[in-house]
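Quick one: structure below, then a few questions.
Complex shown without one protein chain; remaining protein chains in place.
And now, subunit A:
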Amino acid sequence: PPIAYEFQEELVIRPLHSGDIYASFQFRTVWETDFTRGISHYRLFPKSLGQVISKFSVRELHISFTQGYWRTMQWGQPYLPSPPGAELWVWFQDTVTDVDATWKELTNVLSGIFCASLNFIDSTNTVQPSASFKPLGIANGTDHRFLRYATLPREIVCTENLTPWKKLLPCGSKAGLAVLLKSEKLFHSSFHSQAVHIRPVCQDEPCKTASLELRQTLNVVFDLHASGQGKREWSLFKMFSRTLTEACPLASSSKIYIDVTDNPQDQFELSPATHLLSQAVVLGDRRTFSVYDLTQQVTFGTVRSLNVLIRWKSTEGDMLRPLLHAERYVAGYGLQTGEIHTLMYNNHPFRSFPVLLLDSVPWYLRLYVHTLTVTSKGKDNKPSYIHYQPSKDRMRPHLLEMLVQLPPHSVTEVTVQFERALLKWTEYTPDPNHGFYVGSSVVSALVPSTVAMNTNITKEQPLFSTFFPTKEESSYFIRVYTEPLLVNLPTPDFSMPYNVICLTCTVVAVGYGSLYNLLTRSFQVEEPNPGLAKRIANVIRKMRGVPPL
């Protein structure tokens, strides 16, 4: 029978090859409700989000706030990808009549809930992808008119965003895994990303009932030298400055998974020891995990607190190269033109697979789409699907979506030239010489998997492996984000209005003033002041009636 309410929490710790450590928190609340009929009673599901969903007829909502850029080549693939800055994409229900107005209201309400500047999302940075960002939950059809995607690459994530995010959890930050989420350690990291994902999911195998799932995820990568003081030894206390004392009482499952797949020769040791092992197929690979079950009292031992310690003895072993990887940069010189290069690497030795590239470029970089070239291994590679929506100044951005087949073991380069526009002087930000951000490109792909993926939805699986739904066993879906670009637009000198006013007024005053005086002044000859003797003589002459000297 479907469960009315369920809350699960888990933490996955994956030691990375470079010595850094990657921790991924997931908090999942599943609520069996018919949300189209209106929701009235909230228990574990946060009321603020529930009201947003019912008021704006939202089918799926995905919002993420990220600080830092995920380095795929050094760290591998993340469990949940996210671009730097803020990203929001929403699927609305079919009943919505004016999607754009609803989107604008939704972004304002979300900016209030998460204390972020999401109200800067407007028509100049919102796009409607035509093939990417298919719904991650259950759906009848996919009419892309109800999808909106926006990204704010300039958004900074800080404590004020973390606090309302933590408030949405059933146990808050008082019990369970959320006690580890202390901002002074979380923001002292190389990468920090927090996200909220709401979608309808299947509850059981025949999938006759739909439930609403809320996943709150937090990914953080701690740097070996900044947080780890150079020593390759990690513990919960070193990472978060807290230890765990209990699971969240409202959670049906509360687990910590440590990825021990790369440890066949015991390069690192784990303490306290645990004999619970679990295997899961995630990101196309079968990984082994040591599990700590926080719902069992025995996990906490006699000290009543759990501090997992990972100590390295040797540092051999190499990393599995990620199969798909993307980069982007701006080429060119000067402030008039430039060229955007996007490189996609297919590191599979013999299989090729298709990728969908989504590029959303702001209107002030005018793309010359006739210069778009896609080359793989030096030869032209024609995409099988291109969707381009040109920009309109100050109204919408460029949208470019392409389906490209990447040949095996190759680099595919997509180049397009652009020209920079001159903005009106009020449109510049207070720090215009910093540059203007262009949001990350999104590369969505079905990558061939080395082991059979699990397509059974109801088997008990760890949360991190069930985020993207898998329909077939031989491939898995990933999304890779490129770097955001920072381009300088021709910036005027903002002191010029003042300079111009001063100079003009001076020129007018000096030039016109003197000319006017020359034209209109009349000159009179003036006698110099006569001496004393002459003055007395003039007085006597006046008395005599004789004209003066």
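Simple rule for what comes next: a residue touches a chain if its C-beta (ideal position, glycine included) is under 8 Å from a C-beta of that chain, and two chains touch if they have at least 3 such contacts; residues count from 1.
Note that in this section contacts and distances are computed from a predicted model.
The complex appears with one chain absent; UniProt names that chain "GPI-anchor transamidase" among the candidates "GPI-anchor transamidase", "Nuclear pore complex protein Nup85", "Golgi apparatus membrane protein TVP23" or "Dolichol-phosphate mannosyltransferase subunit 3".
Of the listed residues A:127, A:196 or A:210, the one in contact with the hidden chain in the full complex is A:210.
Note on the undisplayed chain: of the listed residues A:15, A:135 or A:439, the one touching it is A:135. Looking at A:68, A:332, A:435 or A:469, the residue that reaches the missing chain in the full complex is A:469.
Across A:54, A:93, A:111 or A:450, the residue that sits in touch with the chain not pictured is A:111.
In the full complex, subunit A contacts the hidden chain through residues 34, 40-41, 104-105, 108-109, 111-113, 115-117, 119-120, 130-131, 134-140, 142, 154-156, 159-160, 164, 200, 202, 206-210, 354, 356, 384-385, 403, 430-431, 444-446, 468-469, 471, 477, 494.
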